[in-house]
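For this depiction, one protein chain was excluded, whereas all remaining protein chains were kept in their positions.
This part shows chain A:
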Amino acid sequence: MFSRAVRPALRAGGAAVARPTPANAATFATLREIEGRLKSIKNIEKITNTMKIVASTRLTRAQKAMDESRVYGQTSNTVFEQAETKPLEDKKTLLVVASSDKGLCGGIHSGLTKATRRILAENPNADIAILGEKAKAQLSRAAPDNIVLSFANVCKDIPTFADAQAIADQIALLPENYASVRIIYNSFVNAQSYEAVSIEAYSEEAITQSANISSYEVADEALSSLREYALANNLFWAMAEGHACEISARRNAMENASKNAGEMINKFQILYNRQRQATITGELVEIITGATASEDM
């Protein structure tokens, strides 16, 4: 145990010994060090820039899918709005967090986690189902006991309805009878901003007890199908919109990273040139002093 902790310190000490700093560069980094750093920043800029381009190309497709899914979800939810369906008060709620597996996209996942924790603070009994590793990692620190289900490898690409159906199926198989399923996802406001919001998918009981359901003619057996279908629809909507947000956030994050890298490159380039000039001047001074000194002799 101890030896492992000590080793990095040892290695660092060794490195310091192996590379003696020249006396004149006590406070400045050497030319070679600056050069190395400059090169690595340039490489990072290349990577972030490429990721930005990839994200921008994917964004148009993701946004189109999101628009379609939004219409689809809204169409599917009109009936509950018209029927004024409300979640039942006394039963448990399931929170579904529609996040994803990948990072490097700003505060997408932590925004979701925060929203989930806010809801949990009001409603500490709620269970959580998580789509995506990122939110799982964050929420298993905050509320490990509430997590009942989690999925990895979802929302990688533009989600398909089959994905949503498979997840809805798993949720329906959970033993608890939830009064409502609240799906927390990032809603796409514009290319720069997103907002964690939630949509509800109600239980059959909640649907039958909603205020205005009597104005509809409906067969009883259709209701349970409607409920399952609505859950899948809402999941699909949330996943598609969350995906578009993620891509757009990644694009922005990578754009900022490239910009910052560009600024750093400029700064380091100037520093590098200045240092180089200083070294040359120093060497010249040494040569000239040496020459005049030998002339005098």
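FYI, a residue touches a chain if its C-beta (ideal position, glycine included) is under 8 Å from a C-beta of that chain, and two chains touch if they have at least 3 such contacts; residues count from 1.
Here, contacts and distances are computed from a predicted model.
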item	value
Absent chain [UniProt protein name; select from "Exosome complex component RRP41", "COP9 signalosome", "ATP synthase subunit delta, mitochondrial" or "Rhodanese domain-containing protein"]	"ATP synthase subunit delta, mitochondrial"
Of A:68, A:157, A:176 or A:263, the residue in touch with the unshown chain	A:68
Selected residue (touches chain absent from view) among A:38, A:54, A:79 or A:278	A:79
Contact set of chain A toward the excluded chain (per top definition)	65, 68-69, 71-72, 75-76, 78-79, 82, 160-161, 164, 215-219, 222-223, 225-226, 229, 233, 236
